[in-house]
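For subunit A:
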Amino acid sequence: MTILFSLAIAFLFATGAYLMLKRDLIRLIAGMVLIGNAANLFIMASGLRRGVTPILPLDQRAADPLVQAMVLTAIVISFAVGALGLALVYRVYVSHYSVDLSRISAAEEQQSEQEESAGSGFDDEAEDDTDGERQRDAEDEVVTV
Partner candidate 1 sequence: MDINSLMQPNPALVLLVVALAAPLVVALGGAWRSELVGKVAIVMTGAAFATAIWTCFVDDATFDVAWASTWDLRFTLVLDGLARLYALLATGIGFFVVVYAFSYIPLHLHHDHRPLDEQTRFFGFLLLFMGAMVGLVMAQDMILLFLFWDLTAIASYFLIGYDRGEEESRSSAMMALLVTGISAVLVMIGAVILGNELGTYNLGRIFSSATPERGIGIAALLVTVGALAKSAQVPLHFWLPRAMAAPTPVSAYLHSAAMVAAGVFLIGRMYPLISLFDWLLDGLLVIGYASLVVGGVLALTRQVLKQVLAYSTISQYGYVVVMFGLGGEKGVAGATFYVLAHALVKSALFLTAGAVTEATGKKHLADLGGLWRRMPLLAFGSGLAAAGLIALPLTIGFFKDELFFAAAYEHGTGYAVLAVLGASLTFTYIARFWTTIFLGRENVAPKAIPGTLVWPVVVLGVATLIGGLWTAPAIWLVEHAATVSAGMDVHLHIAYHLDTRPENVMAVATWLTGTALLVSRPVWLPAAIAAARLGEKLGPARAYYEGLRLLNRVSDAIHTFEVRDLRSRVATILVPAGVLVGVAVIVTPNSDAFHVGSLARSDIPLITMIGATLVSALVVTIVRDHFRLALSLSAVGFSLAVVYALLGAADVTLVAIVVETIFSVLFMGMLALMPRPILRYETAVRGARRLVRRDVVMAVIAGAMAFFVVWGALSQPAPSTEVIEAHQMLTPLAHGKDIVTVILADFRGFDTMGEITVIALTLLGIMSLLRSGRLR
Partner candidate 2 sequence: MILLIGLLLGSTAVFAMMVASFSWQNLVLGFAIASALTWMFRKQVIPKPLPPNDLAAHLVIYSPKLAWYLFVDIMKGTWIMILTTLGLRPLNKPGIVRIPLHTHSPFGVGPVGYFITLSPGSFMVDIDWDEGVMLVHVIDASDPDQVRKDAEKYYKLWEYGRHVPLPWMSPEDKERTPDA
């Protein structure tokens, strides 16, 4: 069982990691969720005892309740982070009109080049146009494609 659990957790982790290496931001979030799932499963598996549901009265040996409490908290937290990640993806989409990392990285690259040449520290006013306008421009762009 030990090795099966380990393999399963590792597999979940690997699938999550695989998705986190993708270009698509939404897949990245999915990868985060999967990695979180792997961690949660590991917490569950790291219970010091297996057994029946730990609700009194108990006639048999109960499962480790502590890991269950931990995994509950961890599930909730990874859920919250996942939700936040999704909202962030949306906002990245609004501001870049893309959820593709390669495009977003290109924007980042451009920025750092600008900085290298301009040499001014915190000024990102160059990119200060409002999201809405940006999006409208981009929409027109899409229509013509």
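In this section, a residue touches a chain if its C-beta (ideal position, glycine included) is under 8 Å from a C-beta of that chain, and two chains touch if they have at least 3 such contacts; residues count from 1.
Basis for inclusion: all candidates are chains of the complex that A comes from, given by their letters.
None of these values were measured; they are calculated from a predicted model.
Trainee: Sticking to the defined contact criterion, which numbered candidate from 1 or 2 is in contact with subunit A in this complex?
Mentor: Touching partner of subunit A: 1.
Trainee: For subunit A, which residues count as touching candidate 1 in their complex?
Mentor: That would be residues 1-24, 26-28, 30, 33-34, 37-38, 40-42, 44-58, 62-66, 68-73, 75-77, 79-84, 86-91, 93-94, 97-102, 104-105, 108-109, 112, 131, 142 of subunit A.
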